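What follows is a single structure, and I will ask about it in a moment.
Here the complex is missing a single protein chain, while all its other protein chains stay put.
Note that the chains take the letters A, B and C in the order they are written out, and that residue 1 is the start of every chain.
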């Protein structure tokens, strides 16, 4: 267990980070605020979106700390469009299912996989393709990060995690696909207080817990 | 909801079936008994093991109903070895992690994936390989079945499922990777009695529920 | 486009959905389907951000910030709903477990293939789950206005906007009528109330076969 600011010292300039959340829902907002206060810049961010203008990852974008973004849907934040047009932000767009599968693959030791999604479209340009049965498929590479910043609902002291409703989204897969996994949680409980059948992320994946200030 | 015998009429001669369980733990034993009473033969079975001598899938093997087995560990049932040596059973061996990943891929619409497991060993013979970074990897194809026979602990009337301890094993992935998914459960409860956060297999994957006779 | 037209298209599209089917509803007109009283309890709604069993919108004082649909709007959960992560959600989609995806479209070609993600003249910075749904759902129903806001036909011989998938859609429901995609061609199944075959033809730039030409 660390405070948010101490934990964000683990994110270095030039690092590749994964950030959970679907828009702001399930995003580790306290960690992102602390990351804003840290000195880390030139970040590569793997996240579905870049928050909203000035909020979540949108705040870091506004501060010019993000050099590259890999995700599926950036148009809800118009500042992504302007940063991209100004040439200060490099963007890699993936279909959302391909993105989450690539993260899962990174966490599961699968270096690459074929998927039908995107075959024959602009997003498959330059990618290897192969036909399986009747379907044209694209070879997609796994994604892996230096640090994952995720949000869970409750953790036990070992780091077992459960999530809350649709705030679960990308968090469990990102928990598997980074060298260092930092989790913002609403609450930390004693070991054995979580139902072993309902734990979504077993503690083997978790490195640092940060309890949200009450 | 069907009885076990009625449900097993959905398994036709020559079908490819997946059967959950790690040995007999988490295997759908009542469904397998009913399958023994049905006329289906020449089955291709995708399962980690073929039960124990005369038990579970072992009973079907003894009846000569299984033509081909795809799995990871058959040596605990000596009758598999004798059937294989007699030439009556064709066996395809996969590393256990590759087998479960191939089933997950089949359920997730991923036709093939690269994995480092097995590269350079006898189990990679004849398979395409490719180097990713320093690691040699094998291209493995997805597995998909006509029917999956799985075992869950509790279902609600919609077909949402939860499992019990290590009886979970292959059952959730197999629930995703067959045209028809038949589930043996200990108990069926009303809709909304299961915790939406703890449901492991959402009902979209389930076709038929069979309640184990009390 | 008036809310009434959108509702009429949504109501007609609902009839294309199998009872108790698992359906994913895209942003726009498809989402209107979820708000129809006659949809209530008839279908199971999947939202790709991680829920099966989307219920009606909550009253404003009962909004739960952790419970949204893929359009990031507040929702409720129906009895029997389940939550899951995004990997399992897209496994459902890509693996063919969603009975029907109802999607909007910017353009449709003569073979039923659609452009549904890249907005003309803008940098390509958003795709979301559009390609996954188009590629993976067992059946795809398009709901849209027959003409663009500029009054141009959206059903065209060849797409000029970026294609979403090589896979053609199955049914197109517009304010002008219903088309099936069958054997690689468009087949008019039904004209909307008040729309003549002549007017439908004028508003459709691609060739199509006429199946049933009568209004409902």
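By definition in this document, a residue touches a chain if its C-beta (ideal position, glycine included) is under 8 Å from a C-beta of that chain, and two chains touch if they have at least 3 such contacts.
What you are looking at is a predicted structure, and each value in this text was computed from that prediction instead of being measured.
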- line: Shown chains in contact with the undisplayed one are A, B
- line: Missing-chain contact among B:36, B:53 or B:116 belongs to B:116
- prompt: Of B:2, B:67 or B:93, which sits in contact with the chain we cannot see?
  reply: B:93
- prompt: In the complete assembly, which of A:101, A:156 or A:184 touches the absent chain?
  reply: A:156
Message: For review purposes, identify every residue of subunit A that touches the missing chain, sorted by number.
response: 104, 106-110, 156-158, 160, 176-177, 191-192, 194, 196-197, 199, 202-205
Field: Those residues of subunit B which, in the complete complex, touch the missing chain
entry: 22-23, 25-26, 72-76, 80-81, 84-85, 91, 93-98, 100-101, 103-104, 115-123, 136, 163-173, 200
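By our rule, only the chains that are shown with their structure count from here on.
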- prompt: Minimal path length between subunit B and subunit C through chains that touch?
  reply: 1
Query: Measuring centre to centre, with centres taken as mean CA positions, what chain is farthest from subunit C?
result: B
Centre-of-Cα separation between subunit B and subunit A, whole angstrom: 32
Field: Between subunit A and subunit C, centroid-to-centroid distance (C-alpha), Å
entry: 28
Message: Please output the residue numbers of subunit C that touch at least 2 other chains, ranges allowed.
response: 77, 83-84, 90-91, 93-94, 136
Query: What are the residue numbers in subunit B that touch two or more other chains?
result: 108-110, 196-197
